[in-house]
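Note that this complex is displayed minus one protein chain, with the remaining chains in position.
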Amino acid sequence: MDFLSNNIYYIGAFGLIFIGLFIILVKHNLIKVIIGISILETGVNLFLIAVGYISKGTAPIFSRPGLNAKNMVDPVPQALVLTAIVIGVAVLALALSLAIRLYKHYGTLDLRKIKEQRW
Amino acid sequence: MRKIIGIILLIIICWGIILALYKIPFGIPKTKVGEYYIDKGREETGAANVVTSVVLNYRGFDTLGEVTVLFIAAIGLGAALATLKKKEKRKIEPSSLILRTGCRFLFPLILLFGAYIFIHGHLTPGGGFQGGAIIASAFILVYLGCRGRRISEVSSKTTESLGGLIFVIIGLVGLAVGGHYFLSNFLPKGELNTLFSAGIIPIIYIAIGFKVGSELAGVIDNLMEES
Partner (left out) sequence: MNELGLLSNGVNPVLLIVVPLALAFAVPLIGFISKKIIKYIPVLAFLFNLIIAILLIPKVLHQPIIVKIGGFQPPFGINLYVGTVGILFSTLIALAGFLVSIYALNYIKEGPKEKYHILYLLLLTGATGVVLTGDIFNLFVFFEILCISSYALVAYFGNRAGIESSIKYLIQGSVGSSLLLIGIGLLYGQFGTLNMADIANQIQSASSPSIFVPMVLMITGLGVEAAIFPLNAWLPDAHSSAPSSISAILSGIAIEVGLYAVIRVLFTIFGASNFLMFFVFLGVLTLLIGEMSAFSQKNIKRMLAYSSIGQIGLIVFAVSLNTQYGVSAGLFQMISHTLGKGLLFLAAGYMIYRTASMDISSFEGIGKKMPYTSLAFTIGTFSLIGLPPFIGFPSKFMIIKAALAKEGILFTVLVGLVLLGTVIEGAYFFRVVQVIYFKKGNGNQERKEAPITGLIPMFIFALLIIFIGIYPNFIIKILNSAASELLNKIDYIRSVLG
């Protein structure tokens, strides 16, 4: 039980990462694959935040005098996650626009039926 | 078959990552770079929000790249959907009076809130990206509520490019005057925890706020036209 409460964020983050990877590997519907990519990215972001967390920490903002700098969480992962989220949004938007185009061409989003290109 | 292979692959990755995580116990105190930013960040950049000082000053080059990625997404999305556009006038059912008035009432308030978030990015949680996302949400409301209204493509494109250009130009001015470093914080730092502080940080965040807002609104506009 102690192990669970100590590592709950890691478990959650990697749970999301595995769910995302599993969806990408197994599903055939393009929209589901895109959802999988999105879940994977969320998991990675949660993992990065968890790396910088301190037990009972506060946000690293000196909004009023007298805040204890010792309790503040690491600001770097938060900055990294901001970047990672924006990149995730960019990939998601592009993927959805390509999915729209693909649907107009083939009339389906099933990746098994879309086989113009072959090895 | 594919599922079994997938699960085996994932178990291998999982096992490897658990091994690596032994060295990173959860909830340990900050690491060396983070500690430095918290201790010195206020003096060196003048921003009360340490995350903002990291995002825009210590790691400002990353943020420039990040802005570029969003720009690429907006342009790429436009390119991917460009050849599809047929300007057919679909018959749009007008929305009800209550919905329309509600949207008109809420729209400026949401814009104001977004602007507040990005102007105060160096003092409170928030910043250009968050404020921009809020502004884009105001445009979604208009699209859904007052149907048939569209943002003008020219003005959204102009805002996008100007926002990006201001970021780069401020960086280049820093290269020219501020000790010859790209993106150096050459403006006076001001007093901590006041609106006019932190040098170039609020200016860049305002530029980013406009840029992100117009970009996300443009992306939504493009996608709405297709569906």
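We just call them A and B in the order they show up, numbering each chain from 1.
By our rule, a contact is a pair of C-beta atoms (placed from the backbone, for glycine too) under 8 Å apart; a residue touches a chain by one contact, two chains touch by 3 or more.
Being a predicted model, the structure only gives us computed values, none of them experimental.
Colleague: Using the touch definition given at the top, which of the shown chains does the missing chain touch?
Modeller: Looking at the complete complex, the unshown chain comes into contact with A, B.
Colleague: Which one, B:Ile11, B:Leu112, B:Leu144 or B:Leu172, makes contact with the chain that was left out?
Modeller: Final answer for the missing-chain contact: B:Leu172.
Colleague: Against the chain that's been left off, what residues of chain A make contact? List them.
Modeller: Chain A touches the chain not shown through residues 17, 20-21, 24, 30, 33, 37, 40-41, 44, 47-48, 51, 76-77, 80, 83-84, 87, 90-91, 94-95, 98-99, 101-102, 105-106, 114, 116-117, 119.
Colleague: Please give every residue of chain B in contact with the chain that is not shown.
Modeller: 16-17, 19-24, 30-34, 36-37, 44, 57-62, 64-66, 68-69, 71-73, 75-80, 82-84, 154, 157-158, 160-162, 164-165, 168-169, 171-172, 174-185
Going forward, only the chains that are shown with their structure count from here on.
Colleague: Using Cα averages as centroids, what's the distance between chain A and chain B in whole Å?
Modeller: Chain centres of chain A and chain B, defined by C-alpha means, are spaced 17 Å apart.
Colleague: For the complex, give me every residue of chain B touching chain A.
Modeller: For this pair, the touching residues of chain B are 2-3, 5-7, 9-10, 13-14, 17, 21, 24-31, 33-34, 37-39, 41-42, 48-51, 53-55, 59, 62-63, 65-66, 69-70, 72-74, 76-77, 80-81, 84, 123-125, 127, 129, 192-193, 219, 222-223, 226-227.
Colleague: Spell out the part of chain A that touches chain B in their complex, as residue ranges.
Modeller: Result: residues 6-7, 9-10, 14, 18, 21-22, 25-26, 50-55, 59-64, 69-70, 72-76, 78-80, 82-83, 85-87, 89-91, 93-94, 96-98, 100-101, 104 of chain A touch chain B.
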